[in-house]
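Here the complex is missing a single protein chain, while all its other protein chains stay put.
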Amino acid sequence: MTRIRLVRDVLDNQLIDTTGQNAGKVDGIVLELRDSTAIVRFVEIGPITLARRLHRRLGEWVARFDARLGQGRGAPIRIPISRVSLDSPSLRLDLSADSTPIMALERWLRRKIVRRIPGS
Amino acid sequence: MKRLLSVALGIVTSVGGFLEIGSITTAAQAGADFRYKLIWSIVLGTLCIALLIEMSGRFAAVSKHTIADAVRERFGLDFFLVPLVLVLLISLLVLAAEIGGVAVAVELVTGIHFPVWVLPVGLLAWGLLWYGTFSIIENGVSLLGLITIAFVVAALQLGPDWHALSAGLAPSLPDKRPAHYWFVAVSILGASISPYLFYFYSAGAIEERWDVTYLGSNRAVAAIGMGFGGFLSIAVLVVAALVLAPRGISIQEYTQLPLLLTTHWGRVGLGLFAGSLFITCLGATAEIALALAYQVAQGFGWNWGEDLEPSGDARFSLTYTIVLLVATLLVLTGLDPLKLTTLSMALTAASLPVAILPFLLLMNDETYLGEHTNGWLGNVSILVISVLAGVVAIVAIPLEIAGGS
Partner (left out) sequence: MMASVTSGPALSREGGNLEINVEHLVGRRVRDAQGEKVGRIEEVIAEIHGTDWVVVEVHLGRGALLERLVAISTLVPIIGRLGKRSRKRYSLAWSQLDLSDPERPRALVRPTVLERS
């Protein structure tokens, strides 16, 4: 039976997607509680989750800012745990990061700022 | 053969990239105020950074992780953020000092007061990073940095008192101005042991795809490269001891620094000094900005890399852009470049225990390093030096501010 140490080996570890690019770090892990058992449902990624770890108020503030960036945002990005596998010390994501909101900030910055600078 | 060439290049870039405004200023002050007595501080600082660089390279080559990346993974968010914020704040001050250094170099040659040059310099540094590649920056600027060998030539020409020089290799207590002595001593340590250096080095090792076979080369580059670099710092100190100390000149203004080479070499000396300052500070500016961006990007798991087009790693590129912008603005607030330099060096020393501890713990972690973890000697040396530096700095800084310049 494979035992997984969620704090040591999953939380804060690097996610690598199917194209080999960095898909961020696991910033949070969501457990679903059922009676006296719990299962891991999602990993969470992104600034909202990070901010919440530091202080709940900060998390709300970041969430509001994030909501302004576009449709359907303002909430943490969640990836189902079924798409994640251990590849110590990193984690493999069997999706491409571009197909998720993970790269949203990157894409937005690329469009709005980087592309506007000559010679990029 | 190719490996040998790469080692040689690594050594040369370490040497050429070793000096910057911090090491030049602190070595000059040490020589001017205490002649050869503080050479031991340069030796200690050089030894320490050589060890840290070797560890940094070994870590990247074996674990295929950078340090910032691993600190977050292993210790979690808060233990990653505390050193990050501390190193970030202090490095911004150092960065401002370096940008100031480049601007001062241009002032020396043009006669036009340095604040005018600050913005163009910031833009130049940014342009190097945005449009350049890792190799061009690292190698190009560092090769040009060999101009600093002028200090060695000057030192030899002036003919130092070898007996007194060798006595200075051993730590000694000051016979006058003790608070200032220890302040300069820790500033030298802070100039030599900059945390951004080992973040930068581990990122570089990953960019150049090092693996276990590079461990020997890594050791050579660290030992010889840093060793020669320290040697250059000592040369600056010796020149100051021979040129400034006998004339009772203590460095209070940045305009006094060129005296190191102009006193005996006139206008050629001015050109050599300005050239040295320009190149070394520009290189350091690029390095620090990159190192900070590496730290942030790796800690948050973004794509990063100097060789990537900025559109391939927008967050990383914008991070170093913002870092450069903030530092440039800091210089424009009118801080005296000399005071900024010595203070930021001393603050670096004060921050060493916090900045180094996570790294040191990682160097003993078998999950990342397998059989290549640190030996006890390496651990103890680093621990002792960084704690000592931190403690002495915390005591010396307030004393210097109260009593000194």
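Lettered A and B in written order, each chain numbered from 1.
Convention: a contact is a pair of C-beta atoms (placed from the backbone, for glycine too) under 8 Å apart; a residue touches a chain by one contact, two chains touch by 3 or more.
Predicted model, so just to flag it, every value in this text is computed and none were measured.
Although one chain is not displayed, its contacts with subunit A can still be listed: residues 1-8, 11, 27-34, 36-42, 44, 49, 52-53, 56, 63, 72-83, 95, 99-102.
The rule is simple: only the chains that are shown with their structure count from here on.
Separation between the centroids of subunit A and subunit B, computed from CA atoms only, is 35 Å. Partner subunit A is touched in their complex by these residues of subunit B: 65, 69-70, 72-74, 76-78, 80-81, 130-131, 299-304, 309-311, 313-315, 317-318, 367-368.
Only residues 7-8, 11-15, 21-25, 27, 45, 50, 53-54, 88-89, 105-107, 109-110, 113-115, 117, 119-120 of subunit A touch subunit B when the two sit together in their complex.
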